[in-house]
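Take a look at the following structure, please.
What you see is the complex with one protein chain gone and the rest in place.
Letters A and B mark the chains in the order given here, with residues in each chain numbered from 1 onward.
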Amino acid sequence: MMLSEQSIARMKEVVTKYPSRKSAVLPALTIAYRQIGHLDDDIYNEISEAIEIPAVEVAEAATFYTMFPKQPRGKYLIQVCHNISCALLGADGLITYLEQKLGIVKGETTPDNLFTLISVECLGSCATAPMMQINNDYYENLTRESVDRILKELTEQAQAEDEA
Amino acid sequence: MADAVENKKNIAEGVPTVTLTIDGRETTVPKGTTVLMAARGLGIHIPTFCWHPKLKPMGSCRMCYVEIEKMPKLQVSCALEAMDGMVVLTDSDLVKRGRRAIIEFILMNHPLDCPTCDKGGECDLQDQTFAHGVDDSRFDFQKYRFTEGTEGSTFDDLRIGPEIVLNRNRCILCYKCVRANKEAFGEYDLGAYERGNIMEIHRAPGRQVDNPFSGNLVEICPVGALTNTDWRYKIRVWLTQTTSSICPFSSSGVNTLLYKDDHQQKIFRTTSRPNDDIDDGWLADVTRYGYQIATSPDRLQTPLIKKDGQQVPATWKEALEIINKRLNEIKDKKGRVCIGGIVSPSLDNATLHSFSKLIRVTLGSNNIDYRTQYRMLPKEPENVYDAMSARSFKISDIDDSDVIVAFGSDLVKEHPNEYLRIRKACNFHSASVYSVNPYRVKSADVARREMIYKVGTEEVFLNGLCLAAIEAGMAEGGDLKEKISPSTAAEAAAICGVDAEHLKELAAAMANGRKVTFIAGELVSRSRERLCISSALANLTRLLGLENKGQVSILPHYANSFGAGKLGLLPQPPEGIRNALTELWGAWPEAEPLTTDGMLINMKKEEVNGCIALGCNPVMLYPDREFARESLEKLDFLLVADLYETETTGLADVVLPLASWAEYDGRYINLEGRVQRANRALKPRFESKPGYEIVEAIAEQIGDKLYESSDQCEQEISRLVESSNVQPLPDKYFDVRPAEEESDEEYPIALFVGDDPHHSGHLTEKANSLFNFCGEAYIEMSSELAKKLDLKEGDSARVESKVGKIIVPVRISTTINNDVVFIPRNFSSTTVTALLMRKKRTDRVKISKVVN
Partner (left out) sequence: MSFYSPVRTNAAEVAKSDRLHLFKYVEDPQQANIDTFVAHGGYVAWRKALTSMKPDEVREEVKNAGLRGRGGAGFPTGIKWGFIPQASTKPRYLVCNADESEPGTCKDRVIMERDPHAMLEGMAVASFAIGCHLMFVYIRGEFGHCIDVVNRAVEEGYAQGYFGKNIFDTGYDLDVIVHSGGGAYICGEETALLNSLEGHKGMSRIRPPFPAVEGLYACPTIVNNVESLASVPHIINRGSDWYKSLGTEKSCGSKIFSLSGHVKQPGNYEVELGYNLKDFIYSPEYGGGILGDKKLKGVIPGGSSTPFLKPEDIDVGLDYESLTTVGSMLGSGAVIVFHEDTCIVWTIMKLIHFYRHESCGKCTPCREGTGWLERMITAIEHGRGRPGDVEKIESVCENIMGRTICPLGDAAVMPIQSAIKNWRDEWQYHIDHGKCQVKTNTEFV
């Protein structure tokens, strides 16, 4: 069992909110992803059991969306918007800059499992381009300087958490 | 053309219509008809990929474009409702360009590996490219290839189920497979994952595509993306010939086509032969793969005779001489009555009828029965039961029934075809389905309400429905209340362990329904109390006037059960049939009639000394295995004809090889009373012979030719079939006083025995494909019960009843309830009938874990 009791309980609660049980699929996927950090066949089956929706429907929905990756990712998932408004203001350069700073290419995770770098479609932050999302947070109007600072802060934060 | 006829029929019923013009021709169709169907009615063919006549339109492939006057964009005709005054062009330049573009898009990433593709020659994509495409591709990039999971092979061949291979590169994403699976079959073992142009069809996470209807997915795939292992790489379709046949494994009489090679004398596959009156073109896997029992090399090759306790091959001549000699010996020694005839209700009319004449006229016995799997049948005609099981019933009337009740039936296993029909009624007409069973069954997935009654309380439940209807003032009831017990619906509900409100709800649904279909299944027909239950059902039918607005029937189980009944293969057929037979044959034996039960009892007492078992296997089927075996062992002479060696042929003095349904022309009567023909596809294999030839040969040997010609026999059959019409229900209520249920604390768990969805009858385990789906028996139990017994999936369980014990692997079921287990019959390796007791109503067992 990968899902925690708490996650399962929350899924079961979500189910009751909607007029139709099946609507709980996306919320349940979100709960599972938040807890585990990725999803796979076994987890689909666990979700299926928790919300009583066939596993195939859970898997179909999960793989349709971009937010439920099958591969585990680093502690910080850096998603750089590479879409037009950001691209006009240097998103491609930003990705290269991050690749160099982190020593990985797009799609990879740093060996210390801290950062995963991917590029994504428009995140709805076009007037504050270029931007990136790290886990739940948006970082906008980026410059080399701010990127340096952000990465430093996150690394320190992780170290502090490790020590604690 | 059939579509046009259908349209007309609907119009005649006064349905509102619309009139439109298609390619310059005017047509009037019922409102709600799609442009595609309206065009088909005119014989105008519009090409499609994603459309399927029995599924809701998806409108995704865009192949069915048409141009509509005043609409600037091309429209998809499969999803477009025909409107009054519409002017439709199905073949304009714009339409042609549109179609060509679709073909071009589809072919972009299609591997075009037609030379090695099994769909070649019957591929929609091939045909439509030929008809609508261009011969050159403008796509000059490397095609997208699925490789994951294929271990580097250039062919993307993934075995996604016991019999299904998936090639994702060929898939054109019409989604018909996934849609049919979910919508038409209610199955969730196949899905479409990812999105956009990397979307892929694949099995469900951690599962196999092994549902009881999985073969249909292959048949409806418009390309070679899904193929089945029986057909793959064996033969090209254009080298085969087809024979129309019907399914011999269930009572629906589903129509099929057998694909064979006359030269090789082999059948290669079965496909549907859509008949909307019966099957909608869907086949259960048993129907699709069952042909393999005809072609298996394990078939009996020659007659066998017992010499010095050993069965050895013999010629037909030798065998027939022995049969004649031994039957005469018995006759001389004991008189005529000591011979019994047991026959399979899966055999064709001619075989059944001539067998009947052999037993009754030539051998002068009244001991004849086709009901081997039932216990404790009364000797007398079961009038109410017979009446209730031969009500007029039309499969297609399920479609527009608004209330459907499935009572005492594990539908998917017993009546898969009707289950699909019920699903359709739900999908297209929002029918309200009620599933009423002593344990939870898969088919309850379509039910608006599922009711689980306590094991063995069928008649109380039905009485309860009557009482609920009377109490709520929905029906008059007359003297009914005095004739039944308990006396209130609430009491009945309590005895059955169901919610009284639900009982009321169901009664109201039936009372208020516009058109009601009530299906009772094997839990009624196989019950020791079936007379009592059918009386209760007759009361309900009369009380609510169900026959005036729908249909009520206890559905027969085997391919020709209905025919066997109509032809009077019973110890005491109903009066009308008996008279007709007497008239035809000029004689009726005086002897005391015996049922299967009675015959077995008398064999044991050595009062019946000879027996002919035609195509049936009582040792495996009779609900008390040891009893049946011991009885048969006492016989002086046992003759068995079958396709394979079985438990029963093992006991026989003479064994005759029987031809399969695919090897002769035979007629069968389905559960609606419809006579249908299965044509001969192959010569009888080895030295086997069709049943009626065997029967005639025996009669001739005895010196009493039954018929001058097969026509003579057919004529008799026709007269019988035509003469015995549906009996009206008597105009009175029956006494229904439920018996107390016996319980036994030592054996706390109720055992149900029935078919596995991939097996039907004692032979299907010989079909390789079906064996691949399910090769051994299992015990199905809830996870809670398993936990209590410390059992896990795959563990061995020891199952014991008062009379026997067996060991079977455990299967955890998410649907079954906790106090019930299910074990499939028809597996030679698991003798489940050894647990059954012929006198009991309910089989009870105890279960423990086998520790090795």
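One rule holds for everything that comes next: a contact is a pair of C-beta atoms (placed from the backbone, for glycine too) under 8 Å apart; a residue touches a chain by one contact, two chains touch by 3 or more.
Since the model is a prediction, treat every value here as computed from it, not as a measurement.
Student: Which visible chains touch the chain that is not shown?
Tutor: So, taking every chain into account, the missing one touches A, B.
Student: Of B:109, B:229, B:292 or B:649, which sits in contact with the chain we cannot see?
Tutor: B:109
Student: Determine which one of A:2, A:104, A:122 or A:158 touches the chain that has been left out.
Tutor: Selected residue, touching the omitted chain: A:122.
Student: Considering the whole complex, which of B:61, B:810 or B:847 touches the chain not shown?
Tutor: Of the candidates B:61, B:810 or B:847, B:61 is in touch with the missing chain.
Student: Which residue among B:72, B:473, B:586 or B:728 touches the omitted chain?
Tutor: Result: among the candidates, B:72 touches the missing chain.
Student: Residue by residue, what part of chain A touches the chain that was omitted?
Tutor: On the side of chain A, residues 17-20, 22-27, 29-30, 53, 57, 60-62, 64-68, 82-85, 87-94, 96-97, 120-130, 133, 136-138, 140-144 touch the unshown chain.
Student: Which chain B residues touch the hidden chain?
Tutor: These residues touch the chain not displayed: 57-63, 65, 72-74, 76, 79, 81, 97-98, 101-102, 104-106, 108-109, 138-139, 141, 144, 172-173, 175, 192, 194-199.
Basically, only the chains that are shown with their structure count from here on.
Student: In the complex, go through chain A and note every residue touching chain B.
Tutor: 41-42, 44-45, 54-60, 63-64
Student: Any idea which chain B residues touch chain A in the complex?
Tutor: 188-195, 204-207
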